[in-house]
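Notes to accompany the following structure.
One protein chain is absent from this view; the other protein chains keep their places.
And then chain A:
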Amino acid sequence: MRPGIEAVVTLERVSKTYGDVVALDDVSLAFPRGRFVAVMGPSGSGKSTLLQAAAALEPPTSGEITICGVEVTRMSETRRTEWRRKHLGYVFQSYNLLPTVTVEDNVTLPLRMAGVRPDRAWLGQLIDRMGLRDRMRHLPTELSGGQQQRAAIVRALAARPDVVFADEPTGALDLRSAAHVLDLLRELVDDLGQTVVMVTHDPAAAARAHDTVVMADGRVLDVLPAPTAEDLAVRLARLSGERVA
């Protein structure tokens, strides 16, 4: 994206088709370390597909994806999962917490599966940051939506990943909780040097990011450095209009 800054994840001519739907059309993109990147675009433009491809959740139809210097599309499924577990965190719109185990167990589940001892100090710091200290022994269903999403963020960060992907992390939250979660994400980037890539429909949310990737019809239209919310709103409105026309 910017020469000179190390890229954590790079997509090289990546395409993804579902039947005859082209969800990603020859996308090349790099996510630089330590930046907060927002992904925006009309519904169906391929944002989720992009994120899932970049996070090696869904293998692309063609193209190459490099995560922390290693090309992952040709890895075996197991190796890729292990690599992803080590270097990436993912935050889902619907939290994706296991209802059967406590928040604490949820947060450490990926580490447990990787057979890695949790770094207690780091976890403690995250838990405090997310304000979940007294909720850890509860079941996820006993938490509010905002709390659940913050727990999911702790989980995504527990393994000290190089990058965290978040697909509409505030989509299911009310305005106040959403703002809180966004602030926390931004703090992670500013205070801890974390790399965060976030899909959002909210121009105000995107305005808190360093860069905004604008997508339409499976292609990256633009990468806007530090746009204002108004710029983005206009831009998106025009895009939706074009699509209708």
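Keep this in mind: contacts are C-beta pairs under 8 Å (C-beta built on N, C-alpha and C of every residue); 3 or more make two chains touch, one makes a residue touch a chain; residues count from 1.
Convention: contacts and distances are computed from a predicted model.
Asker: Going by UniProt, what is the name of the one chain that was not included in the view, given "4-hydroxybenzoyl-CoA reductase subunit gamma", "Hydrogenase expression/formation protein HypE", "ABC-type quaternary amine transporter" or "ABC transport system permease protein"?
Answerer: "ABC transport system permease protein"
Asker: If the hidden chain were put back, which of A:A114, A:L175 or A:A237 would touch it?
Answerer: Touches the omitted chain: A:A114.
Asker: Using the touch definition from the top, which of A:D105, A:D119, A:D217 or A:D231 touches the missing chain?
Answerer: A:D105
Asker: Spell out, residue by residue, where the missing chain touches chain A.
Answerer: 57, 77-78, 81-82, 84-85, 90, 92, 96, 98-101, 105, 109-110, 112-115, 155
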